[in-house]
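One protein chain is absent from this view; the other protein chains keep their places.
Now for subunit A:
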Amino acid sequence: MTNKPIITKTFTAKFHNTSIRSHGHIHKPNPGEELHITFITKDGEQFTYEVAEGDNILDIAQAHNLDMEGACGGSCACSTCHVIVDPDYYDSIPEPDDDENDMLDLAFGLTETSRLGCQVKMTKELDGIRVALPAMTRNLQIKDMK
């Protein structure tokens, strides 16, 4: 359940220049107003992007082809855009409402700093935030074997 192994894995963060998918819903940041977000994938790789204020984490992840499903289309009706937020930034995000909490309670591998990517918008306070994508179903079956 703990997110520690993912967070503490140190990889050199690399700035990514992959082209943004044309139909992504994110905005280009104004020069000088770029905010930064780092995603840590299931495998522990880190990707940092320059993003605009107001874009949400689900849209940012999808625009950069990271594995984040958002099966409900960002309407807070599923838990498939679950991210684990760096504890240093968790309190800078407005508190989750009941609907988000309902969905988070169903998320796989929930932690104390879990949020739904579709509900977290980038703000100046969140510049530099790091979020980890939860490792999903590993080891789920072994314990259920017999």
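Simple rule for what comes next: contacts are C-beta pairs under 8 Å (C-beta built on N, C-alpha and C of every residue); 3 or more make two chains touch, one makes a residue touch a chain; residues count from 1.
Just so it is clear, contacts and distances are computed from a predicted model.
The UniProt record for the undisplayed chain lists the protein name "NADPH:adrenodoxin oxidoreductase, mitochondrial", from the options "tRNA (adenine(58)-N(1))-methyltransferase catalytic subunit TRM61", "NADPH:adrenodoxin oxidoreductase, mitochondrial", "Eukaryotic translation initiation factor 3 subunit G" or "Ubiquitin-related modifier 1 homolog".
Checked against the full complex, the one of A:Glu34, A:Glu69 or A:Asp127 touching the unshown chain is A:Glu69. Of the options A:Asp88, A:Asp102 or A:Glu125, the residue whose C-beta touches the omitted chain is A:Asp102.
Remark: the residues of subunit A touching the chain excluded from display are 1, 21-23, 62, 65, 69, 71-73, 75, 77-80, 98, 101-108, 110-112, 114, 136-137, 140-142, 144-146.
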